[in-house]
Structures are given as structure tokens and as C-alpha cells.
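Attaching a single structure in C-alpha cells format; questions to follow.
The excerpt is restricted to a subset of chains, each kept in its original location.
Chains here go by letter, A, B, C and D, matching the order in which they are written, and residues are numbered from 1 within each.
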Amino acid sequence: MNPTRIHRINMAGLAITLITVIAAVLWAFPLYWGVVSSLKPEDEVVRPYVELWPQTLTFSHYVHALTQTQIGIWYLNSVATAVGVTFVTVASSLFCGYAISQLEFPFRRALWWLILASFMVPIQTLIINHFELIAGMGLLNSWTGIILPQLIHPVVIIVYKQFFDNVPKDFREAAVMDNASEWRILTRIYIPMNWGVTTALSIVTFIWAWNSFLWPFLAVTKTEMMTITVGITQVSDAFGVYYARELSAAVLAGLPVALAYLVFQRKVTQAITLSAGIKG
Amino acid sequence: AASETVVWWDFLSGGDGVRMKQMIQDFNKEHEGQITIDATTLEWGVPFYSKVQTSAAVGEAPDIMTYHASRIPLAVEQGILTEVTSADWQQMGLGKNDYADATWDAVTIDGKQYAVPLDTHPVVLYYNKDILGKAGLLTENGVPKGMDSRDGFTATLQALKAAGVKYPLGSVTADGNFMFRTIYSLMGQQDGVLMSGDEFLAGDNAEKLQNALAVLQDWTNEGLQSTYTDYPATVALFTSGEAAMMINGVWEVPTMTDAHAKGKLFEWGAVELPVIFDHPSTYADSHTFAIPANKGKEMSKARHDAVLEVMSWISRNSLFWATAGHIPAYGPVTNSAEYKAMEPNATYSSLTANMIFDPKSPKAGIAGPIFDVMSSYFVPTLNGEMEPAKAVEEIKYELNDL
Amino acid sequence: MAVLLILPFVAIYGLVFIYPTIKMFILSFTDAPLIGAGDWVGLENYERLPRDRRFHTALWNTFYFVALTVIPGTLVALVISLGINRLKGRLQSLVLALFFLPYILPVSVVYLIWDWTLNFQFGIAMHLFDWAGADRIPVFKSTAWFMPAVGFVTIWWTAGFSILLFLAGRRAIPEEIYEAASLDNSGSWSTFSRVTWPLMWPVTALVSTIQLILQLKIFDQVYLFSQGGRPNDNLVLVYYVFQRAFQSNQGGRAAAVAVVLFVIVIVVSVLNFQLTRLSGGRRK
Amino acid sequence: MAGISINGVSKSFGSVKVIDDLSLEIGSGELVVFLGPSGSGKSTLLRMIAGLESIDKGTLLIDGTRSEHLAPGQRGVAMVFQNYALYPHMTVRQNMAFGLRNIGLDSRIIEERVRNAAQILEMSELLDRRPAQLSGGQRQRVAIGRAIVKEPKAFLFDEPLSNLDAALRVRTRVELAELHQRMRATMIYVTHDQTEAMTLADRIVVLNNRKIEQIGTPMEVYLRPKSRFVAGFVGSPGMNFMRAEVDTSGEAVARLGNGAELPLDLDVPGSGSYELGIRPEGVRVVSSGGGTPTAQAKAGVVERLGERTLIYCTLDDGTELIAQDGSQSAIAPGDKLDLDFDASAIHLFDQVGQAYHAR
């Protein structure tokens, strides 16, 4: 029974807080280091001692990456394919999830089981056949070809179904009493009521698509069709033996998503937990 | 006629990449309104050749590409190269007589040619004259001492070490693909061969490989050579003065020349590899131009003509390519007075006599099966993780299992 | 109506999921190259696997990688999330952002940054070894260190995702439970082991399951980090599929490896599902 | 407004019969409450009228029109759901207009109707808010407003107050009663809360176990419950029950477990064992010594509700019952009490639950 006990607990708490904060800084340090290195001239980069800030600050590597490489086109490809994957995945899953959740039709359970099963299937094992398929359709080196095999995201449909299942039946019935057609129930009630889910799933799908490497790496042979994730590691064109240049490309590739994340931090956080089926 | 765009892939980065870009620019300027080269540089080695292979199989390969001569047998077996017919040669205005026999032979399979040779590129020893000079390790001719024997060269390395040099020798020890060149050269110095008929490392060839590995591992064990160093790091170590010498391809010559011209580099030199064993011998390969056989896609006559024009033009103008350190394949260029006056090419031009090439087999060549197997074991061995004997045993097993 | 709604999805699934899956099985019984037809060879492609050294390497490395990442990654994320949970307000979101940031970066960026950070000659991490007086370790060039290093980078890269799930799980535990525990004289350790940990168990199971299935399919990092190094020592199953199919042009043999991976992932998923269900059932 | 006539309807879910051959007439402008325990089929019956559940057998007339096969939207009835089912992404105005839009009504008319309904419900200033910005009571009103704008033939309510807290529930109940008085609309109201039923209904339909137990005005149901079930279900706190032996040989009397005899003022078919029911307000605490009390009891918990006091007590023979005393009762837990039963408040129930009431 000593009155200092609460005090002592606070000391321990403070220590944990401090450790956490320090760990966070160390955790993010490689990111900082990457950025700083990309701002140094090449000869400073390879000095055998540590300088946490460039002696000569230079943006020349960025200028080079932006003007001498196809990074702009890669951006465009990344954005286009990621948006395409996101849009098609979310839209098709939305409709299908709604149908499975709310409507009666033959083979509904079978379809649902198929989707659940596909959750476990490693899509990576299908690369050979995807390649053959896409090549056969003449879609290599095209946005469509990059997009198609990336459309298997059973999580999206599973989450949609769960959310539609959880919309109280009352809403559907209220709408039925309100003379609403099935299409109007979907578009005026269910979709708007679940905007949050749609945003979240779109964010998550977009992150996945933006970061995907293996398939775009296989499906693209022309540099002008590469996505940024593939481009910066596969085309030595401009980066060669230049460490800082490589890093500046990395920073350029990572920066937009990183900034978008910092701006929409809450949304992204929600999106992730939601995609895992945890109500945050 | 409408302007033809020729899609071009190469794997040339660094100093020679810059040279090639310059040549392409010149070509485009000269052919304005007729032919435009649309060039892309891909990652050297396995990535490049995998990409080429799958691209050709699905009809997405370029119109022209650089190709290593060593890999042509494999490519022909896979059917991804288009023959360069005698009509083509005629149209280009080139022919057998313009090339050294070995070079012509390298692009010829069963009497048919599959590529147009561009150059030959051996490996050489780069050295830092300032450091060696200060340590008293230069001969009067300005070349390193001890180039004639294993002991002599090792002594030089040790002296450098004693003089406080961190890495007497910079080696691309992290990259088995690269080290193949050095090791194959050392085998060549013992008259070792990889393939005798269909058998790999037959007879005492295994032992010769082991000797080569042992030398390099010894240097590592004695701390005379940079360990786990990848390609760019090796160059950086040398140019920053941390490594006093470096074994690398002639294609790094322009990097040095350029830096030196800008006053950013010490005095340097490049010589033929030291004779560690019986006699001088240096591994070399050739860059060539090839036309992919795009499956299901016939190349138009106009495009084909344009491609031939590209190959012809570059060959004729390959004197500039020589500034990239390489030895041009086109005879008229190497025979010219200008070429003969070029430095440092002249210093190491003697070694052409001692060049050895990959075995002519579909299993050989850059990023080919042999390459693949051997390089896997080079890294652990060169960095002291694996005994040379063990490595040779494994290599032999895997090669014969191909 | 229902048919119209499911049509796009079913069409996509049929085209890029069901059809390729069936084709993969068929392909694995032929000697086809990557593109084009081959002859039926029966089980030959499978019979080769037990003798195939690379396959052994790939199989071993895959499981090794799973062992290196799944449980350590889950624990690291759990610990970090508990640390973050103690923080409040802006500091909390800042710290969370620092931990989460790597997750949204493309794998290529992660590769470039770590390849640089751990560069044997110039990497800043090597200075740590120097300061500590230890020998530098060529992490991505030595077989012994490659997988642990890639595992470490993978944990660094993906922990943000798990951390978020753990945080959500932690926040789902009502504060009242902790107040009850403090009135029940529960100390920090007993509160963690008897309250927090059991209540976080479902999330822990979820996180480790997600990790497990994800890491079995590892390719990107291993491929990138072995570039210019020693890929044959670092093979993992998907990499081996890629190598056979796209580098050696052996579609049939690649498909057989793919089928093996396919079966492994499904067996592991089912086992894992049963396990967590059992242990979950025991705890519920 | 219109009457609703239900004739011999039945409903099963799978093999479980939930409504069995049930008939009911609801007059135009009447407020009928369906009261019954959970699972008694109240909601099901209401939803059958709305069209949200199919009718297996029997007929349904709404305003004279055969409606059992009409789609829900076409029956001309409006429903207020337990959770209101307000569309969360629409403003109050849009919520109210949605049903009218769907039938393609002219937007001027829609605007007009919404304005009127908002006026009636005194929520004109809420029209541009969203449901999340409303309090529970306000949401309730919007839900009613959404029904009103449709100018339906009948309003259907399914436990509309059960999500409100106690105080608000009382207030809203009064508002609903007022609304009904003002609009004189046909309304069917489902609840399992007997206070709501008592205070709101013109007539109460007591449902139990697939069947109607009693139909009657609130006071009929309270004072003259037709069955043991109704007697026990209606009233809070519930009626006290105890065993009694009835003797009709002379003046009819009931003998309680403790031997006390109560004169009976009701028609009972014959002697025998009955259950005697009496509400707490029929059990009075008498000051000791005055006359012979019916029973002696020991006070347990004493609940002072302010305007009255409930005493949970135990008779000598262990029977537990609740007595009522005035607001300022002096009784404390543990006290010995004399209780007197008001003869006119006595009900008897025979073996099958049939009730007999005081004359």
C-alpha cells in the first residue's frame, strides 16, 4: 500500500512510449536514408562515412530521371492499370456480391463456395497459363493484358457480401414498400449506404494493383508499356551504376502513394482493417 | 517512302551505353525522314535474354537487338534468330572477308550466319598508377610489377596491402556471372577446356578449374581482394581509389577516360590479365546484332531493309564504338591508322592473340545453362564459403546433369 | 436481374481463374514449351521433381522463408501495435504512419532502398557493423544471410498491414475490461497474458493466416534481391516456376512445380483453418 | 381511410405454423394494437398485411380490395419499422420523397406533401438533415412522416418505440396518440409492451401461440381478461395468482391456501380447484386490528414509485404476491402485514384457463 505505485506505473509507461517512438524513427530511417542519398552527388554517396544530410544538395538525379527516362509513361501505365483493376474488380464484385447476398438464383451456393475456395488458390501459380492466355489474345504489352489476370480479388466480393448481409432487412423492405424496383434498391439504397465500403475496397485494391510486380513484369516486354514498379528495376537505361539515380527513381515511384497515404491516413487505415473483415 | 521505325533492344549500360546512344543519335540524324531507331536498354544478362526469348515466342520481340556471340548456338537451337542470308550480306555490303575467322565463325551455325558481329570485348586489368607508383610497384613501362607469375602478382597485391590499400584488387566477387570471365581466362592459361565433346570438365580439366578457383580464393583469404562486391560497387571502389586494381571488361574504358578527362580521376592504365599459370590467355566475347524471329509475325521488306541499313551503318562507323574500349569486329576499321593510334586500346591490343571464347554449344553463352550452373558456385567459393574442390565436384555433377 | 449482375464477375473468373487453372493441370502432364503445344508425357514432370536439386532448394527456401516471416512477423506487429496503442492523439497517428509507410511502397522501391541500405560497401547499415567492431555481412550475397535478410525486409515491408489489424483488434477490446482487470488487482504482465493476449488471439490467428498464405507465394522480393547475385541458391517455388517457364522455356515442367505449390497452399490453408478453428473453439 | 378485413389466414415457415386460420376486422380510422409475447406471430401478421410475407391461405381485403396477391407497394399501406429503416444517406426530405419518386409523382406534388407532413409532425426545420443528425425521437417522427406522405389506406407500426429510452418512449407514445386523434387514420400497431397497448389502442388484439386470445378495448382486456394468459400478460406489475378451492355449495366462496375464505361475487360453474387472480391494486394493506384481514404476510422488497408503493410480500403458506399501498406508505422490509383482498377485483381461472370475472 504505497502511494508511489501509480507513479511507478507511469514511469514504466513512459519508457514504453519512448521505446516505441524511437523504434518508429529507426523503422522509417531507411526511407529517410533513401531520400537523402538521392539528393547527394554520386561521389558523395559512396563516401565511406555517414553523412545524414547532403553536403551538396542536388536535384540533378531527379531532373535526369524525369527528363531522360520514361518514368512519366510508367506512371501513366501504373495509374491506368491500377485504376482499371480497381474499377473492374470493385464494380464486378459489387454486383456479384449484391446478387449473392440479396437475390435468389440457381447455383448461388455453388458460386459462393467457388469464391471462397479461390481465396486459397495462389494466383502466382497461374502465371504460365495467364501468359499463354494473354499472349494468345494478343494482349501482351497492353493495359488490358496487364489488367486482366489481376482481377481475381475474392476478398472484395467476400467483404461486399458481408456488408450487404449486414444491411438490416428493414431497408430492403422499406424500399419495397416504397415501390422501388430491384435496380433502384441496388443503386439508390445499397450502394449509397455502403459508400464507405466501396471507398475502402477501392483503396485497398488500388494499393495492391499499384504495387503488383510479378504479372506486369511478365506481361510487358516493351519499356513504354511498363508500370513503374517494373520499370525502375528492369530498365538500366538511365540508372546504370549510379546509386543516387536509382534511389531518385525509387523516391519518385514511392512518393505519390506515400503522400496520398499521409493525406488520407484515416481512410487507408479503415480500408485495411475493413478488407480483413475486422470492424475497426 | 514513309519513315521506318526500327525497334532496338540492347543491354548496354554505363560508359559503352553512352557511346551506343551517341551512335544511334548520329544514325537517326543521318537517316532523318527515312529510318528512326527506337532504342531501349534492358538489364544485362539473364533478364535481357529471358525477355528476348519469351518476347520472340509471342511475337513481341524488337526488330533488332544486341546479342552475345557466345549465346548464338543456344538461340539458334531455340529458333529465335533470323538467318542473315547471303543476300542480306550483299545488301549490307559486308562479308566474311571483313571479319577475323574466329569472329565469323562465332556467328555461323551449320554454315549459316545468324548475326552481324560488332566487336570483341576481352577483360583486362585496370590499375591505379598513382597508388602503384607511390608503392613502387610500377615497372619503367608504367605497368604493374609481377604480371608474369602467380607469385609475382600475389606479391604485388601483398605489397599494396602492406602499403595500406584497402583492396589491392577489386573483383566482382558478388556476381558469379561476371567472375566466369576471369575464371575461364585462368583455365585458359592452363589450356583447360569446359567441354570435350559432350562431356564437361573431362580429365584434368576439373583440376584446372579447381586451380583457378583456388588462386582467387587465396586472394580472398589473404584479404587481397574485395569480397561480395557487385559490379557497380567494384567500379566505384576502383574509381574512388579504395581498390588499387580491378579486373573488368574493356567496356569500362570510357568511364575512366571520361572521368579522367574531367579531372576527376587519378592516372590509370589497363593491361592484359597477369599470367598466373602457364601462358597468357584472356576470355573474350563478341557483341553482335541479330534479328529476332518473331513468332507469327513476318517482317515487312521495308523494315528488313531498314534493319540491314542499321547494321551496316553501325559496322562501318564502329571506330567510334572503339572509344567504348571494345575492339571493333569490322576489319576495315581495325586496320585503319586512326584505330591503331587509339589509346588505351593500343596498350592491350596485343592480347587479341591470346583470346579464348566460350565453347560453341547451345549450353554455353551469357546466361546460358553452363553459365547458370557455374556462376552459382563461384560466389561462395570466391568469398571463402566453399572449398574449391567441393565447388568443382558440384559443378561437374550439375553440368553433366544438364 | 441476378444473372445480369453476376455475369461480369463470372465471365472474368471463368477467363482468368477457372480456365487457366484447368489448363495448368493439363500442361503439367506435357513437355510443352512456354508457348505452344507439347506432347503428353504422363507423370514424367512430376517424377523428375524428387531428383531435382533446384526443386529441393526452392521447396526448402519457401518453407524456410515462411518460418522466418510468419510467426516473427506476427509477433513483431503485435508488439509494435501494443506500443502504438499506448500513445495518444497526433503522436499516435505519426508513429503509426512511420510504421505503416513501408507497406504502401511498391516492392521495387523497397528493394532499391534496402539494397542500398544494406549495400556491402556503402550501405549505412554496414557502418553499424563497423561501429560494433563486427565483420560486415554481405547479406544479399551469402546464402546463409539471404533468406533471413529478405525475411527481415519483408517483415519491415508488410508489418504495417498486420499492425493495423492488431490495433483494430486491440481497440475492439472494451476499455471496461481493463478497468475491471485493474480492480481485480491484475498487474501489467497478468493483464497482458491473461486478458490482452487471449482476447487478441482471433486477430493473431487471422494475421498469421494471411501472412502464411501470402508468404508461401513469395516471389517479388527474392527475385529482385537475387538480381546479379546467386538466384539458384535463393530459389523459391514461384521463382522456380518462373525460371523453368520463362528462362528455360519449359512450360510443362514449370506447370508441374506450379501444381505442387498449388496443392501445398491449399493443404496448408485447410490445415491452418482447422487448427485455428479448433484452438478458437477451445477458447470460445 | 379504410378498413381491413382478414379472413381465415394462415402462414407457415417451413413446417412451423405461425398463424393459424386467423380472422379479424379492423374498422376505418381505428387504432388496433397487436399485443403478445415474443414469437407470438405479431410481426408476421403485420407483414402479411403489408405484403412482406406471403399469405398461405385465406383472404385479405384492404378497403374492400382483395390484396393478398398484390405487391407490397400496391396495397396502399405504409409501414413504420422498428429501427425506422431511414435511408441513412438521404436527407429527411429525400427519405420522405423516395417512395413518391418511385411512382413518378410530379415533383411539385411531392414537395407539397412533404411540406405538409413535416408541418403535421413539427419537423419542418429538420428537412435537410440526415438521419444520423437526428435524435431517436426525431427519427421516429421522420419514419412516420415517410408513411404519411404516401397518404396510405392504413399505417402499420412494428414496435416503433422499442428503440427509445424510457423517458422518450413515454413522450413519443403520447405524441402518437395525439397524431391518431388528429388524423383518425386506420392504424395497426404491434408491440409486446402492455403499457403501450393499454395507452394507445382503440382495441387490443392479444395474440398468443398462433391464435387470437382476446379482442377488446384496453379496459376490457385489463379488467375482464378472457383467459389466464391475458390476465397474466397485461398489467405491470402482473396480476397475483394463487390456488383457491371454490365452494359453491352455499354462498360461493374461495378458500385460499392459508385457510382464509373470500366471498365471491361472480358466476362460476361449480366447485373445485381454481386459480385466483387479483391485481396488486386489489390487495390492500390494512391497519392491524381493523376487522379480519384476508391474509397475513411478511414484507420483502418495498418499491416506492412515488405516487404509490409496491410491496413484494410472502404469505404464511409461501405464496408470493404484490400488494399496493399509498405514496407515503410507512411499511419497511421485514414488516408483518395484514392484507385485504378487494372482492370486486377477483378473477377466477379454471383448469383450461377460462376466466370468470366479478359481476
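What we mean here is this: a contact is a pair of C-beta atoms (placed from the backbone, for glycine too) under 8 Å apart; a residue touches a chain by one contact, two chains touch by 3 or more.
In this text the structure is predicted, and so the values were computed from the model without any measurement.
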| item | value |
| --- | --- |
| Formula for the entire assembly, written in the chain labels shown | A x1, B x1, C x1, D x2 |
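Convention: only the chains that are shown with their structure count from here on.
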| item | value |
| --- | --- |
| Intersection of contact partners for subunit B and subunit D | A |
| Both-way neighbours, i.e. chains that touch subunit B and touch subunit A | C |
| Central subunit by CA centre of mass proxy | A |
| Most remote chain, CA-based centroid, reference being subunit C | D |
| Distance from the mean Cα position of subunit C to that of subunit A, given in whole angstrom | 16 |
| Whole-Å gap separating subunit C and subunit D, where each centre is the average of the chain's CA atoms | 60 |
| Inter-chain centre distance, subunit A versus subunit D - centres from mean C-alpha coordinates, in Å | 55 |
| Sites on subunit C at which at least two other chains make contact | 34-35, 119, 121-122, 227, 246 |
| Junction residues of subunit B - those touching two or more other chains | 43, 47, 54, 57-58, 231, 236 |
| Full enumeration of touching chain pairs | A-B, A-C, A-D, B-C |
| Subunit C-touching residues of subunit B, taken from the complex the two chains share | 43, 45-47, 49-50, 53-54, 57-58, 78, 174-177, 226-231, 233, 236-237, 295, 372-373, 375-376, 379-380, 383, 385, 398 |
| Of subunit C, residues touching subunit B in the complex | 33-36, 53, 119-122, 138, 141-144, 227-233, 246-247, 249 |
| Residues of subunit D defined as touching subunit A within the complex | 50-52, 71-74, 77-79, 81-85, 87-90, 98-99, 102-103 |
